[in-house]
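Just below is one structure, and these are the notes that go with it.
A single protein chain has been omitted; all remaining protein chains appear in their positions.
Coming up: chain A.
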Amino acid sequence: MSEATPDGAILSASRVSKSFGEIPVLFSIDFDVRPGEVHAIIGENGAGKSTLIKILSGFEQPTSGSIIYDGDRAVLPPNGEAEARGIVLIHQELNLAEHLSVTDSIFLGRELHRYGLLDLKTMRERARAILDRLDVRVDPDARISSLSVADKQMVEIAKAINRDARVLIMDEPTAVLSVAETKTLFEQIRRLTEQGVAIVFISHKLDEIMALANRVTVLRDGQLIATMNTSALTPDSIAQMMVGRELSNLYPPKKEPDVDAPVVLSVRGLSAPGISNVSFDLRGGEILGFAGLIGSGRTAVAEAVVGLVVPEEGEISLNGQPVAFSDVRESLAAGLAYMTKDRKGRGLLLNMGLEPNLTLATLPKHRRGGFLTASSEHQALERAVRRFDIRARDPSVGVGQLSGGNQQKLLLAKCMESDPDIVIMDEPTRGIDVGTKQQIYHIIAALAAEGKSVIVISSEMQEVIGLSHRVLVMREGRMAGLLEGAEINEAEIMRYAAGVKQGEVS
């Protein structure tokens, strides 16, 4: 079954191992990709995916083993030579200078000159040609900062094409894309493979891999588990290989909340920048899902409710009492917590350790006579590590070095430190592995079972469907529909989210 023969491969790794100091992260991996194919790499966080692609693109050197490119053993130094030879890595956090224009970005580092000056005209024309070829409607003169994430990704791809990429390596390109944007990206990828480009693709989303990849390589704990043709696999079998155990109950069973549970949060006619006239109720012990495309205003609703943004209009009441928060501190004190989707930019202080991050929002709890007590903070961390299964080699090391899954669990722990009655979780499982997702789903379900109320904002439809008692679908800043019971299915949500169907609630 395994495809060990690198026949016709353009880039391959042979028995590659890698250790950081004394810690081994990859054990004797064989990997190859052929022109015109999409080869997906999948594995839990920490399985070694990122390290493998960094070795393939020259950013890291293997401790042992070799890289064969174009039939020759190759040493790819981390100075961009790999890119010059046609191996381009598109990072998960896109590497674009926000203030440059699209043309500038595409030609960055390989500017065209004429008489010693920049040849702006030709560069703009070529950029336009590449964008047209990709069928991307982006103005070559637009600033990067004005583009959506999806368009930025297209610019990265255009940049790769301009470098005559023969191997394109993409690290979780769809993590921040909506369903429609993902579809466009896949069209581009198929177009590139038709032209003979080899694609290496990391994703956590099994359905995407089934739809796009020709072959799949599964890594677990730095070991190569298997490389197989996608046609021989099912999402379940991939997931099983990834975690090495059955994942029968990814979503915990739903426990219906009491019908006569009191309404704990009620929002009426809420308008704020990006949203207008949003109304909903949240009951005790309920999980309310917020579905919709990226940019449909779900985050804006959450931020207006907790006081990060001042609403323009509308009423919010908590346990029947009208409230108007102008500050997160007030909403937190009232038992309402918001967990941001941007864990790196807004959730955690990446250069600080676990403890200061965990207690940052609730420091007053750890004060005695005006001074912080280290022991109290320490106990809080011990509790959180146990409750949320946070794994860190050294709790004092900057949390930026933790894996995405552990960062997310820490963020969740931080959010729960204030012991809120209502939690709004924005993309609680973005970019983390299946095993950790499952843990987080069980934590969410347990919270609801305790009688807490949870709002789950998610772009992963399966997640909203698997967790929520009711689902509110948003579109272009308005409520498109509210689904209950059997109505909660993918097709129905999509109809509202894409505007095919307009709900009675508006």
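Here, a contact is a pair of C-beta atoms (placed from the backbone, for glycine too) under 8 Å apart; a residue touches a chain by one contact, two chains touch by 3 or more; residues count from 1.
Keep in mind that, in the parts below, contacts and distances are computed from a predicted model.
Enquirer: Not counting the visible chains, the remaining one has a UniProt entry; which protein name from "ABC transporter permease", "L-lactate dehydrogenase complex protein LldE", "AtuA-like ferredoxin-fold domain-containing protein" or "Cytochrome C oxidase subunit IV family protein" does it give?
Expert: Looking only at the record, the undisplayed chain corresponds to "ABC transporter permease".
Enquirer: From the list A:A74, A:M210 or A:M352, pick the residue that touches the absent chain.
Expert: A:M352
Enquirer: Could you tell which one of A:K54, A:R126 or A:H469 touches the chain left off the display?
Expert: Residue touching the chain left out of view: A:K54.
Enquirer: Specify the residue from the set A:S145, A:Q401 or A:N489 that touches the hidden chain.
Expert: A:Q401
Enquirer: Quick one: say which of A:A127, A:V385 or A:L472 touches the chain that got left out.
Expert: Answer from the full complex: A:V385 touches the omitted chain.
Enquirer: Just checking the interface: what residues of chain A touch the absent partner chain?
Expert: Within chain A, the residues that touch the unshown chain are 20-23, 25, 45-51, 54, 60, 308, 327-329, 332, 338, 340, 342, 345-352, 356, 360-361, 363-364, 367, 370-372, 385, 391-395, 397, 401, 403, 414.
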